[in-house]
Structure formats: C-alpha cells, structure tokens
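Complex shown without one protein chain; remaining protein chains in place.
Letters A and B name the chains as they come in the text, with residue numbers starting at 1 for each one.
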Amino acid sequence: MPVDKITQVSQTKPWHGQIPVYGQYTYGIAGERFFREIKANGRIMGAKCSSCNLTYVPPRIYCERCFSELTEWLQIPDRGAVHTFTVSHVDLDGNRLDEPLIVAFVEFDGVHGGIVHRLGEVEPDQVYIGMPVEMRLKSKAKRTGSILDISYFKPIRV
Amino acid sequence: MNEKVKVWPGTPLSEKDIIEKRVLFTEWEPNLKYAWDAGVGYGGYFAGLKEGRIVGTECAKCRRVLLPARAFCEWCFRTVDRWVQLNDTGIVNTFSVAYTGTAAERLKDPLVPALIEIDGSGGVAIMHLIRGGDPWKVKIGMKVKAVWKPKGKREGSINDIEYWKPV
Partner (left out) sequence: MRKVAVVGAGMTKFMRRAHETGKELAWETSRMALDSCDLTLKDVDCVVMGTAPDAFDMIHMKHEYLSDGAGAWRKPYVRGFLGGGTGVFTACQAWYHVASGLFDVCLAVSEEKMSSCLPHPQGAFVTCWDQFTESPLGTSLLWFFAWEMNRYMHAHGITEREIALVSVKNKKNAIEHPCAQLPGEITVDDVMNSEIMAWPVKRLDVSPTSDGAAVLVFAAEDVAKRITDKPVWVEGAGWCLDTMYIGQRDLYYPKYVEYAARMAYDMAGIKEPRHEIDIAEPYDPFSYKELHNAEGLLLCGKGEAAKLTVDGETQRTGRQPWCPSGGALGVGNAIAATGVMKVAELFWQLRGEAGGRQVPGKPRRGVAQAWGDEMQVGTVIVLGV
C-alpha cells in the first residue's frame, strides 16, 4: 500500500512491543513519615518552613524556595475545601466507568499545597469549588501506609 | 572538602528492608503497548527478507551501501539512489557467548549474538545470532551463511533468517 494512502495505523504491519519493567518506589524520608502517620494515627501532617512561612502538604524534607531543611512537622486539620475538581467518566485506558469518579484537589487552611483524592457520599452535580470536605479513613486494621488509606473526602456542613 | 564532610548524604537500604517491608514502598506496572511502523527503507528490507533476499540501498554520492536498507544517506543527507541485493553469506565481525537475555536474566544455554559483515556490502554488518557447533569455537573472521525459515513461514521480519551457521 502506498505510504501516502495510509490513514489507519491498523492497516499497516506494525511491530509490537512492550517495556518489560515495573516500578518499585520507596516513599523516601518525608513520605515514610507522612504515610506512617496516616496509617498509625490517622492524621495528615505538614512540614513548616518558618523563614518562608509556608506549610507543605504533602510534607517535604526541604523548602523548595529557600532550600532550608524542614524539621518542624505539624498536624493539619482533616477538614478542607475543594480547590478544584473533575468528574471522570473514563478510566486510564479510556474505558467508560459504570459510576463516574469525582476527583478533587483538596486544600487546607494555612497550607501550601493539598491532597488529590476522591470525593464520596456526594453526587457529581452537588460538588462545587469551595465545598467544605472532611477526610474519611479506612479502619485502622485495613490501612497499609498508602494514599488509599484515606477512603475519600466527603462533604460536611459548616 | 573530603576531610570537612563528616557524613555524606544518602541512606542505603538492603534487600531485606524491602522483603521484610521495614520501609514503605509502592509498585506500578506500566500498561503500555507500542506499535512501530517500519517505514520506507526498512519496509523494503523486510519485503526482501520475506523473499529470502538481503537487500540494502546505495548512495550514489558516497558510493556506500546502507544496511539495513534506509531511505536516506545520513552522511550526504540525500535520498538513496537504488536498491542492491547482497549475498546471504558473510564474516563474523565480532561476537559474544552470552549467558544473559533481555532483562539481564540468566540463560542456561548460551546464545552467540554476533555482528556479521554481509558479503558484497563493503564491510557493513548486521546484528544476528550464530548457531550450530560449539559456541566457544566461533572466531572473528569466520565465514557464516544464513539459514532461512521455510518460505511459507516468513513474515517479513529479521527473524525470517533463523540463524547463521559457520561454513
């Protein structure tokens, strides 16, 4: 078939291949502590840079602005607000989802950053930017030290 | 500097730290498949292999044979001028007796991957495997010949040549 007539990749004879590797990631110094706090104590921690007056969530061991080491850790309230959100109807491979997934960036008072997570106990058309939400954790026995130890954030009345 | 630094940064972990889950970690496997198109030069090369022929292209300006066949000459930066048929014999440019496969896995029986200078190409080599005979008797400069798959089983691939045997 002449090259200029090909409009569909599937009409050609392609060579198929995969990359035969997978990733195994350690959480690092800050991540280890952050996720162990969620697992053991069910609390979100932030790391504070006093000179820049910023509290990083997720916490880091350094301030990206002044490069100083962050040693002051503090608990963040488990109530925040929806900074922005999307309602996803497709999965990673482009397949339609049976139930749409609401994914939000949750911000917290006085915090630089926030947490990307799912919203639950709410219908997509009820979600709005600025909506107050609260963290819902898995039961302690089911927590493994992962971002999924948080089941979702759900709306609250304030 | 070296004397001034008391502790060099970095916290080494052992295999045990992972196996016994002393540290937190997470895993991810990419769910990706690729499909690559051979293009013009290689397309002709593979069509030739399917017919049991090794074909290259020639640049009339630098008088070079390009192998595997390509659509343009990277030296002269111009299109190639004609297709050339080469022999399915050659000499071993270099080789290895390899006990490792693609992901560094160990092979019980070694392979003999080699670069084979194709006769008639002016010394241009292609990558392939040598089989038949003792791997440790392979030598640089040894003459080899292609062993083709039966015609009906060829699909226009580098593996239409099953392997190269010493002659």
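The criterion applied here is as follows: a residue touches a chain if its C-beta (ideal position, glycine included) is under 8 Å from a C-beta of that chain, and two chains touch if they have at least 3 such contacts.
The structure displayed is predicted, hence computed values, not measured ones.
Trainee: Quick one: say which of A:I19, A:V116 or A:I129 touches the chain that got left out.
Mentor: Answer from the full complex: A:I19 touches the omitted chain.
Trainee: For chain A, enumerate the residues touching the unshown chain of the complex.
Mentor: Touching the missing chain: residues 15, 17-32, 60-62, 64-67, 69.
Trainee: Please identify, in ascending order, the residues of chain B that touch the omitted chain?
Mentor: So the residues of chain B touching the missing chain come out as 1-3, 5, 8-15, 17-18, 23, 28, 34, 36, 38, 42, 45-46, 66-68, 74, 93-105, 110-111, 113-115, 117, 124-129, 140, 157-159.
As a working rule, only the chains that are shown with their structure count from here on.
Trainee: Counting only Cα atoms for the centres, state how far chain A is from chain B in Å.
Mentor: Here chain A and chain B have centroids separated by 42 Å.
Trainee: Tell me, which parts of chain B touch chain A in their complex?
Mentor: Checking each residue of chain B against chain A gives 11, 13, 18, 23-38, 40, 102-103, 156-157.
Trainee: Mind pulling up the chain A residues that touch chain B in the complex?
Mentor: Touching chain B: residues 3, 9, 12-27, 29, 31-32, 35-36, 92-93, 145-146 of chain A.
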